[in-house]
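Let me begin by handing over the structure; questions about it come next.
Removed: one protein chain of the complex. Kept in place: all other protein chains.
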Amino acid sequence: MASQSQAQAQAQMHAQSLMKLDNKTSKRSNMLLEQNVSRPRRDRVGLGAFAFLFAEIIRYSQNRVLGIQDLEAKLNEIGQRVGVRMFELSMWREKTVHREMRVLQTLVFINTVVWRALFDKQADSLERSTENDDEYMITDNEPAVLKYISVPKEMSSFSPGAFISGIVEAIARCCQCPARVTSHVVPADGLPLRTVILLKFDKEVMDREKRLEAGK
Amino acid sequence: MSSTYYFAIVGTNDSPLYETELGVQRDESKYLNQFIVHAALDLVDDAQFMSTACYLKTVDRYNDWNVSAYVTPSNIRLMLLHEAKADDAIRLFFTDCHELYLKTLLNPFYEPNTPIQSQAFDVKVNTLAKKYLF
Amino acid sequence: MEKQYKAIGEEAWKNNAEKINAELFIFTYGSLVVQLVKDYENYSAVNKQLDKMGYNIGVRMVDDMMARTSLERCTGFSATAEVIAKVGFKLFLNVIPTVANWSADAKEFSLILDDNPLNDFCELPPKAVADGLRYSNVLCGVIRGALEMMQMQTEVEYVRDVLCGDDVSEIRVKLLRMLDEEVPASDD
Partner (left out) sequence: MIHALFIINRSGGLIYSKNFTQQVAQLSSNEALIFAGTFHGIHALASRISPAPKRDSVKDTGIQSIDTKNFRIHCYQTPTGIKFIAVTDLLQTKLSGALNKAYTLYCDYALKNPFYNLEMPIRSEMFDTKLHQLVQSH
């Protein structure tokens, strides 16, 4: 009996302390809900800060996975949380807040607005695959976030751009155009980290596109 | 002014992320409100491909109720049950609620499509309702 | 002295630092912390991991700061504090915390983070606050790692955190000892 009431008292105390904390932190929630997000609050940080952080994210992830695919999946996951936020935020800052639901418009939005928001420039190209109708490629010749990374030969199939493909995958899903998104290093002359983000849209998306096209 | 509103935010998997009754509280109405909103989601799905606008205006009617909808770029549906028509006021209310949702989403600890539990959010929504709807 | 470091930091930021969108950095950091919370399911383990990752960053970052500035080895702990605040934080995060609360023996000081970019947008869940999650704990590790490369063994920790309801964020840096140098660790 005694221990039970003790436990109850403890639980009550815990609840009280949580409430007290809640009062303290509600100031913070208020502040966050009141801040102006129509423009970025701050402009830049050092690329060095990002590069060191990203390197550490890769090292951390590497220690927790068995193979290259898992490593890419982990980076993809980390990128997705960035993508959802960056997308809704970039759209909010557009002149006309709107929705993109069509494959091509979504791709163009990613290629231009999102890329500018993330990397200060448009992606270098957006192409449709010549082999498969449901595949599109966004190419960045020199992704700033990968600038200093040299993938060792024994891991040559690893693409650190999996982080970027995670961002893109999340945005495609937000736009109701879910796709499998992968990243591939395709070096070109003087561009060792040229990265191709490959989107393969789900069948439902392509079917819907056809329906909407026919309905026009 | 005795108008009553029911406002809900619905996630991409059709689960409610937030709901509140604004104005006169009517106990028995909660489930009916949820039902009306849920039924209107299909109509939102149909309407949303007709334009790229977020605000879809009134998408459904049920007895005396109008159902207005606003869809955010990442397909989170803001739904409002209301009696009187007031397109512009509702647009402004929705737009500001969208901004509140956006700021909630920016928090790294908020997982998309999960219920919004912040008290501050609740207070702000009620303030917006007072500002635009009453 | 203080002015001089401020100028060095600003000069390096302006001319020698490549930059990146702050929000991309902030969201990426947030995503990492959330990942750690998922992976460890225990906030004090997350604190530890953030500190460790910060350490790994710090032992490397200090070289980047030195290479991009004209700094020499710091003379004394008070100059070190100034360099961390006015050059290190400036160069990487584009903010300058305040150095304050020196201990009488001049072996401890605080960095008051009036403006911490990592915190933008962040609100901790109540459970994380109650369990003492230090969201920006990576910074402690960075400082500790960087100072170790400069032969200073330190203890660095958050003593106050706005995300946990405190009025300001304060990181305490305590010098434990100077590590031996001059003699090469191994000659073979």
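Which chain is which? They are A, B and C, in the order written, and residues in each are numbered from 1.
Everything that follows uses one rule, which is that a residue touches a chain if its C-beta (ideal position, glycine included) is under 8 Å from a C-beta of that chain, and two chains touch if they have at least 3 such contacts.
Here the structure is a predicted model, which is why all the values come from computation and not from measurement.
Colleague: What chains on display are touched by the one that is not shown?
Modeller: A, C
Colleague: Of the residues A:L32, A:A51 or A:M86, which one touches the chain left out of the display?
Modeller: Counting the whole complex, the residue in contact with the absent chain is A:A51.
Colleague: Looking at the full complex, which residue from C:I112, C:A130 or C:M149 touches the chain that isn't shown here?
Modeller: C:M149
Colleague: Pick from A:V37, A:I68, A:V108 or A:V151: which residue touches the chain that isn't shown?
Modeller: From the options A:V37, A:I68, A:V108 or A:V151, the contact with the absent chain belongs to A:V151.
Colleague: Against the chain that's been left off, what residues of chain C make contact? List them.
Modeller: Touch set of chain C with respect to the missing chain: 59-64, 66-68, 71-73, 75-76, 149-150, 181-188.
Colleague: Tell me, which residues in chain A touch the chain that this view leaves out?
Modeller: 48, 51-52, 54-56, 58-59, 62, 147-152, 155, 160, 192
Following the convention adopted for this analysis, only the chains that are shown with their structure count from here on.
Colleague: Select, from all pairs of chains, the pair with the highest number of C-beta pairs in contact.
Modeller: Ranked by contacting C-beta pairs, first place goes to A-C.
Colleague: Rounded to a whole Å, what is the gap between the Cα centroids of chain B and chain C?
Modeller: Result: the chain centres lie 43 Å from each other.
Colleague: How many angstrom between the C-alpha centroids of chain C and chain A?
Modeller: Each chain's C-alpha centroid was found; their separation is 26 Å.
Colleague: At least two other chains touched by the same residue of chain C: list those residues.
Modeller: Counting only residues that touch two or more other chains, chain C contributes 27, 29-31, 34, 121, 123-124.
Colleague: Multi-chain contacts only, two chains or more: what residues does chain A have there?
Modeller: Residue numbers touching two or more other chains: 22, 29, 32, 81, 85, 89.
Colleague: Quick one: which bits of chain B touch chain C in the complex? Just the residue numbers, please.
Modeller: So the residues of chain B in touch with chain C come to 103, 106-109, 118.
Colleague: Quick check: in the complex, which residue numbers of chain A touch chain B?
Modeller: 22, 26, 29-30, 32-33, 35, 37, 81, 84-85, 87-89, 91-92, 97-101, 105, 174-176, 212
Colleague: Which bits of chain C are touching chain A when the two form their complex?
Modeller: 13, 17-25, 27-32, 34-35, 39, 49, 53, 56-57, 60-61, 64, 91-94, 117, 120-121, 123-124, 126-127, 129-130, 138, 162-165
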